[in-house]
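Every protein chain except one is present and positioned as in the full complex.
Naming follows writing order (A, B and C), and every chain is counted from residue 1.
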Amino acid sequence: MHSTTQHTLTADLQTEYRTIRQFTQQLCQPLSPEDCTIQSMPDVSPTRWHLAHTTWFFETFLLSRQSDYRAFDPHYEYLFNSYYHTVGKQFPRPQRGLLSRPGLDAIWEYRRDVDQKMAKLLASDNAADQEVRRIVQLGLQHEQQHQELILTDIKHVLSCNPLFPAYHAATTQAVATAVATDWLDFDEGLYEIGHAGDDFAFDNEGPRHRVFLESFQLAHHPVTIGQYREFIDDGGYQRPELWLSLGWQTVCDHRWQAPLYWTDRDDRWQQFTLCGLSDLRDEDPVCHVSYFEADAFARWAGARLPTEAEWEVAAADLPIEGNFADRLVLRGAAIQPGAPTTTDQALQRLFGDVWEWTASPYTPYPGYQAPQGAWGEYNGKFMCNQYVLRGGSCATSQTHIRPTYRNFFPPEARWQFSGVRLAR
Amino acid sequence: MHSTTQHTLTADLQTEYRTIRQFTQQLCQPLSPEDCTIQSMPDVSPTRWHLAHTTWFFETFLLSRQSDYRAFDPHYEYLFNSYYHTVGKQFPRPQRGLLSRPGLDAIWEYRRDVDQKMAKLLASDNAADQEVRRIVQLGLQHEQQHQELILTDIKHVLSCNPLFPAYHAATTQAVATAVATDWLDFDEGLYEIGHAGDDFAFDNEGPRHRVFLESFQLAHHPVTIGQYREFIDDGGYQRPELWLSLGWQTVCDHRWQAPLYWTDRDDRWQQFTLCGLSDLRDEDPVCHVSYFEADAFARWAGARLPTEAEWEVAAADLPIEGNFADRLVLRGAAIQPGAPTTTDQALQRLFGDVWEWTASPYTPYPGYQAPQGAWGEYNGKFMCNQYVLRGGSCATSQTHIRPTYRNFFPPEARWQFSGVRLAR
Amino acid sequence: MHSTTQHTLTADLQTEYRTIRQFTQQLCQPLSPEDCTIQSMPDVSPTRWHLAHTTWFFETFLLSRQSDYRAFDPHYEYLFNSYYHTVGKQFPRPQRGLLSRPGLDAIWEYRRDVDQKMAKLLASDNAADQEVRRIVQLGLQHEQQHQELILTDIKHVLSCNPLFPAYHAATTQAVATAVATDWLDFDEGLYEIGHAGDDFAFDNEGPRHRVFLESFQLAHHPVTIGQYREFIDDGGYQRPELWLSLGWQTVCDHRWQAPLYWTDRDDRWQQFTLCGLSDLRDEDPVCHVSYFEADAFARWAGARLPTEAEWEVAAADLPIEGNFADRLVLRGAAIQPGAPTTTDQALQRLFGDVWEWTASPYTPYPGYQAPQGAWGEYNGKFMCNQYVLRGGSCATSQTHIRPTYRNFFPPEARWQFSGVRLAR
Partner (left out) sequence: MHSTTQHTLTADLQTEYRTIRQFTQQLCQPLSPEDCTIQSMPDVSPTRWHLAHTTWFFETFLLSRQSDYRAFDPHYEYLFNSYYHTVGKQFPRPQRGLLSRPGLDAIWEYRRDVDQKMAKLLASDNAADQEVRRIVQLGLQHEQQHQELILTDIKHVLSCNPLFPAYHAATTQAVATAVATDWLDFDEGLYEIGHAGDDFAFDNEGPRHRVFLESFQLAHHPVTIGQYREFIDDGGYQRPELWLSLGWQTVCDHRWQAPLYWTDRDDRWQQFTLCGLSDLRDEDPVCHVSYFEADAFARWAGARLPTEAEWEVAAADLPIEGNFADRLVLRGAAIQPGAPTTTDQALQRLFGDVWEWTASPYTPYPGYQAPQGAWGEYNGKFMCNQYVLRGGSCATSQTHIRPTYRNFFPPEARWQFSGVRLAR
């Protein structure tokens, strides 16, 4: 960032803003007002809420700090605050599906209004300010996180409907090629992980620090549907000895028999996808499994999940290529793991396709300090009873991911595009 | 019905069908697709569901019995069946709010399609058939019940929104005149109650039968907001001795302090209405109280609730006039209890304004037999842990109500337009 | 009570007091301190609590009103108050099983202490006071109600133990004789029901009042296990059309397949009894069914349940004989429905054996006024969402029951000794 002129920097940020905000709009194009209203479980938010909340972010943290700013609607500060105590009270998360107003049209208008004001800001002298630029970038990363949630959440909403409506039309997909489980070796040693430097990264990705790792191996490929079916056929969901105690309790309570969205119809497995119901393809990476399932599968396979340090060491120098949402949409392909890849490196699909559960609970890195104020609420306060996932998925944008990127979810979560890579 | 010609009968039914179905449409006019999607609690159904279910009723019980009938959409039989085991499986009631498809437009199309087919049926020779005519009438009464639910349910949906959106614009209402509690006397004796004759009535309104009543008195007016505030101010919600044991538990569990939709803002009571938030008017009938509250109020007032037999004896010969939804809409008035009345009889507002809780658990009349098949599921199976309400409300159509009409809700229900009339 | 002298009256009451209090002690003889500590569901109370609460009753309402009274332990007023808001706060009912102190020994000491003081009171001049006598009688009736609860509750406690421990040893029972369903006719007419006169009765049994009844028939016998098995074998628990809607929901939620305490072992039904597990005997009255099951059985049998007025009219002039707890214990027989009877009247087992569910919701009789103060909390406040049962059971004392006696439980309750008699 040091060698470019001020003007180019500003123009770049304007372009980035427009591109990312428009991609949100593109993702909502297939959805009706009714689709955008429903909250199918407490973890899911209505699409309308995502559209408003990401806009609220720019309004709250940038526009409203201008001296002469008049809120688009003063109620929105409360309605669309997700979890920032620093900003004020929040409308209760599990009740987001109870709000029919403001309607979808009103929210699009809200977005247009904020986008105009943001365009003005980004064209002004203020755009040269470091702090402003940093918050804009944070807002855009935040928007990309919610783009992914729009996809994961609407998939869950539509899956509750016995009509199995499709989000977008099925495209013919070239079948992924069959894979064998090969292993790549890594030596023991004192490594460094975590983010350093001036490029954007979330606070939880740093500080960069030393970790000692024993030698380990990482599988070339994520676990496939075919491999996972062997686990199921071998009684995987009926054998307590394969599971963590809490995992086994979850399996029994919810009567899990297979990954989320798999359904047994006419005596064969099918899965609900964003293209509606479809047959399973053994070569595709298995998706929508919880940490519990990932862990049990690994135990069954005589392996384990990688730690996040192992994963990051392996990923550090690889190109960030793979099946990402923005790439797939551009190609008119279905947003679904398993599109063919062309990378010829040993570690296939490390980026994109499916988020990979690691064995690491989500904790602060040594020396981590949550930022003061609202930013401190972004990541740090969630460091409890969650596990780290790495690498992004087919619902993530390619421009959003980094080798140091730490995603996190509770071990029972399955509605994300989450899969498994083995280590040992 | 005996003296009219066949042709007139048929024409009348066609008109009635059109009028009632159009009124449903009129009631939905102020609602957005988002409004029509939300289920704010298990008792509430989304407007879209009401629109489809009432249409399903005609399709299932009339159209689909024609030999050559092709379903509008074969999934609808399952999706829009409320509780008829005889017809088949039902989509779970508490999950009606999870369905975004079919969308509102598709459901309007469904209604138009069924209406055209019904018009054809009603113009055909089949319309002379007694059984056909009876089911059409049942379907229209059913539609009117759901019109009322559309209003009560959307009121609940909108009330969950901190923006307090209005269903329709506030109109200036002439204030109801102040009332004194006077009593009308009735003698002891063996009375007859229940429906008899050929006019339409639900199965639960018969058979007509004898009951012995001690002498009793009935209040001239329903309990007003002003009277109810005295109860509140006298610690009504803090004194267990005034309440049924189950009622007191409900008060404590839900921390009830006032009727549903009352809210304490800036140190004065306001209530949410279909016109948004508004001040209380002491002269209006109190509304949205549970049986528990009605019973506790009566005990506090040194009186009791009337039995349904007492109520019916009192109502038997009175004209069915009052503030009803169809009348109010015609006059452009707000759907809210309390519009002025002109009847000069002793018992004011017996019909319309608010449903009146009676002291009678909802039980079968002596000799009652539930009809065979699906009709038997309409009323009989709900005769447990519910109380009878009488007289209709401002959300009921005038053409829907009868002196023998038995409405019923559990004692904790408050989202209906339910009020209190005292007896002793 | 009019012709006896004061002295005899007093002596009688002393004897009655001793007899009834000692019977409580006798009922607890087979129980260990551990047995007496457990609360197996919120409806159940630990035996220790029953022992203390019945004693608390005499202390609170008689002894503590003496000017110089010193409480046995001042904490007991709070600990052992069941539901009398008038007396003060109550230790929460569902937490009675959390108290290990005062221990069983301490509670026996409490009983002895209160018994001594009561003996003194009953031997004093105060015993001539009408109000004192009335409260003593109430306290003894209350004690008898809790004797029955000691039996029903400990049955539930022991049934939770996979060892199926017996409360008392099995005795050989002569088998009840087979029964045919015959019907006894009653004419229509204006009848009088309810308690009148000076003998003891609860407030809810009056006032005596007129009811008009259509002609009806009552079955000679309660429904037997054999008859109930036909209902089960005919798919009774799988056919929604036989059930009230709330009943069907309960069946599905709890997966009911048979009466409480029946268990399918080694491919045949057995039932848990106070003598442990035992085979079913077809001739015995079916027991431990809910109102929902009683009602569904009646519908399946083409009959209905009697109203409480019908039941009382039929029972009014019959001798109060049958299988009661005090009789069975005296004979060393098991406390279980089905011992042979010798009455030669048409209506068999109307009293004793099993409580008979009626079709009548538990409501106040016309003109009923709950007494002022604590007595008003005994019965009146429970008149909601419960059904009346009549006639007493094998767990009731013969000296406790009357034709006008109204027992009441919610429609889903099954842990009482409750059965079915048909009407039509």
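Following the convention adopted for this analysis, a contact is a pair of C-beta atoms (placed from the backbone, for glycine too) under 8 Å apart; a residue touches a chain by one contact, two chains touch by 3 or more.
The structure presented is a predicted model; accordingly, all values stated were derived computationally and were not measured.
Contacts of the undisplayed chain with the visible chains, over the whole complex, involve A, C. The missing chain, though absent from the display, is touched by one residue of C:Ile20, C:Leu63, C:Val87 or C:Leu104; that residue is C:Leu104. Only one residue in the set A:Met41, A:Ala123, A:Leu246 or A:Leu330 touches the chain that does not appear here, and it is A:Leu246. Touching the missing chain, out of C:Leu158, C:Leu274 or C:Ala339, is residue C:Leu158.
Contact between chain A and the unshown chain involves residues 83, 85-86, 190, 209-214, 240-241, 243-248, 292, 359-361, 363-364, 366-367, 376-377, 381-385, 411.
The missing chain lies against chain C, touching residues 32-38, 40, 48, 75, 78-79, 91, 95, 97-104, 157-158, 160-163, 165.
By definition in this document, only the chains that are shown with their structure count from here on.
If touching chains are joined by edges, the resulting network of the protein chains shown is an open path. Comparing per-chain C-alpha centres with the mean over every protein C-alpha atom, the closest match is chain B. With centres taken as mean Cα positions, chain C sits 61 Å from chain A. Inter-chain centre distance (chain A to chain B, centres taken as mean C-alpha positions): 47 Å. Centre-to-centre separation of chain B and chain C, using mean CA positions: 39 Å. Residue positions of chain B touching 2 or more other chains: there are none.
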